[in-house]
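Here the complex is missing a single protein chain, while all its other protein chains stay put.
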Amino acid sequence: MFHALVAIKQVPDTTNIRIDPETGNLVREGVPAIMNPYDAHALAEAVHWKRKLGGKVTVVSMGPPSFIVTIREAIELGADRGILISDRKFAGADTLATSYVLAAVIAEVHAEDPLDLIFFGKQAIDGDTAQVGPGVAVRLDMPIVTYAVKVRDIDLQGRTVVVERKTERWTEVVETPLPTLLTCEKEIAEIPFAPLPDLIRSLRYDPEIWSREEPIEFDSGQIGVRGSPTIVYKMGTPPLPEAGEKVNARELGVGTAVSHALDLAQRSGILSAVLGGE
Amino acid sequence: MAIRRFWVFIEQEAGKVHPVSWELLGVARMLANQVLPEAEAAGDQVTVEGVLLGYQVEPIAKEALCYGADRVYLLDDPVFEHYRNCPYYQTLAYVARKHEPEVFLMGATTLGRDLAGAVATALGTGLTADCTQLAMGEVKGAKQRLLLATRPAFGGNIMATILCRQHRPQMSSVRPRVFPMPERISEPTGEILKEEVLVTEEGAKACILEFVHAKGESVNIEYADVIVAGGRGLGSPEGFKLLEELATELGGVVGVSRPLVDAGWISYAHQVGQSGRTVRPKLYIAAGISGALQHKVGMQNSDFIIAINNDPDAPIFDVADVGIVGDLYQVIPEMLKQIRALKETAA
Partner (left out) sequence: MNQHERIEFDVVVVGAGLAGSAAAMVMAREGLNVALVERGQKPGGKNYFGGAIYTHAIEEVLPDFMERNPPFERPVTEAGFWFLSQDGLMRATVQGGNLDRSPADAYTTLRASFDLWWAEQAQKEGAFLIPKTTVVDFIREADGQVIGVVTDRPQGEIYAPVVIICEGVNNLLAQKLGLIDRDLEPAHLALAFKQVISLSSETINTRFGLPDSEHGLAVSVLGDVSLGLPGMGFVYTNKTTLSVGLGVMLDTLAEYKLKPYEVLQRYLAHPAIAPLVAGGQLLEYGGHLIPEGGYRDMPRLFTGGAMVAGDAAAMVNALHWEGTNMAIIAGKRAAETALEAHSRGDFSERVMSRYEDRLKDGFILQDLKQYRNFARFLETHPEFMGTYPVFLNDALGNFFSAYGKPKRRLFREILGALTNRRSLPQAAGDIISMGRAVMGW
């Protein structure tokens, strides 16, 4: 039997974020919360292999109770069990503290019911850090394959997995022993339209809620703000650079406008550097 | 007397160094200089140091000295021939524990980002990813200057400055091309120190079976000298031909804003911006691009920017050295004509 775990995070849909033009603050109101898209694709791949090999998918998420909807969504997409790690004391965690909590929970799930693969998203789109997956792998002393684009083969008997990962230069085909942690690109799998019985099950599903003490106890020095070495010191809108000259082709005519622009480029030495370089 | 070490991970694959490593040596030097006065006053020493892992890569270590490293720690072993997370992070964590750097910078490349999170966790320290500004600044309550690492957050709409007060090293990953390439010196004075390699093949946990190179041309817009970029204002794939023609004329490559990649007109490798590549060409021509923050952060460090847009209030003009308000379908053909003429008179 195959057992996979997927770490999922709820994020604000950053493609919908607005900045208040007067205060420069983020307008959070009305920004829809979604499952981190990379996590959703990772989950789809985990479910795909579950259906192929027979087995089970567990999802875990650390966050406030509002994350329950995201866990339900994971059930809709085919997960069997959902765990929400939720406690006020976890608030303010940076990636180091987050990886501590997730690693402890994954170790516990693994002890109950051994895991073969652990799926993470490549990164969460609210922070774009891509740090939690590698952090968890280190804590669990587990092999990791980042930027996974395809799981070629899982050999449950031989205890290996073959994964394709994409780097800037090439695609690597990597073999690692099970259990392995993967961080996934969107190409890993298409998100299917869930069958109605799965949707109905998800709507009735109540995830397990794990607190700071139950069912496992976390070290209070390693969670939340206390367990986070980094702090946000300042937030602001990016400064505007100084604008250059503007020429209007409608007023001057296209020919003049272009020759004026090229002239400026010529004078700053750019054009000859570029054209001369051939 | 203490030594304040500013570390840079020298990234190489298949014996080829990633140029971001040199950019980071430049940054490390800049940061080191910012603490120099307070260090001298306290009688401390400040050094810029590189760490290099690989197999038969000593020439790269020498090259690192030319880009300003005072010292390079070299870990040369067959186990490092191909990059793998486990042996690399364990080794970096080991040398970092031994030498206790104050600041540790890595490139925010696929390799660097795979590695940085693992190293930071192993060292139990903070890491700020994808920084676009770095400085050593005075912070209330801190005895020494701290690394102020600034990065875009929430889809690039906001810049957040992150601190790591207590834990060392203060780690950051930095995108290629955000910082300029430092001058290369031909007579470096720094030294190379060979470090003992403790990891073994058995501990590597992963075996690379194969490298598959993508078919077709591979673009590398990050290090191109000229980029002719187009956005949604192109309107139709026909506009693309114009872009390509101009790019070819200027010996450059084509870049695009995200919607064109989303629309499937061109591959992701051509996307400029926050979720694409950061570029720093000599000349950047932006045609039919409005200049959303997420696009600007990827190209505003270009040496010279020409923007073409028919909306005089388009924000792209704020970063342009010269803006042409007009229809790109008139402006680009005219530009082609004039550039061809210029080239002829030059010849």
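Labels A and B are assigned to the chains in the order they are written; within every chain, residues are numbered from 1.
Note that a residue touches a chain if its C-beta (ideal position, glycine included) is under 8 Å from a C-beta of that chain, and two chains touch if they have at least 3 such contacts.
Nothing here was measured: the structure is a model prediction, and the numbers come from that model.
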Chains shown that the absent chain touches, full complex: A
Contact with the hidden chain (one of A:91, A:200 or A:225): A:200
Absent chain, residues of chain A that touch it: 193-201, 203
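The rule we apply is simple: only the chains that are shown with their structure count from here on.
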Chain A and chain B, separation of their C-alpha mean positions in angstrom: 21
Complex interface listing, chain B residues touching chain A: 13, 85-86, 89, 109-111, 113-118, 120-122, 124-130, 139, 148, 152-155, 157-167, 205-214, 225-226, 250-252, 282-283, 293, 297, 300, 303-306, 312, 317-327, 330-331, 334-335, 338-339, 342-343, 346
List of chain A residues in touch with chain B within their complex: 12, 14-15, 17, 19, 26, 94-96, 99, 125-135, 137-139, 142-147, 162, 164, 166-177, 228-238, 240-241, 243-250, 254-255, 257-262, 264-265, 268, 270-271, 273-278
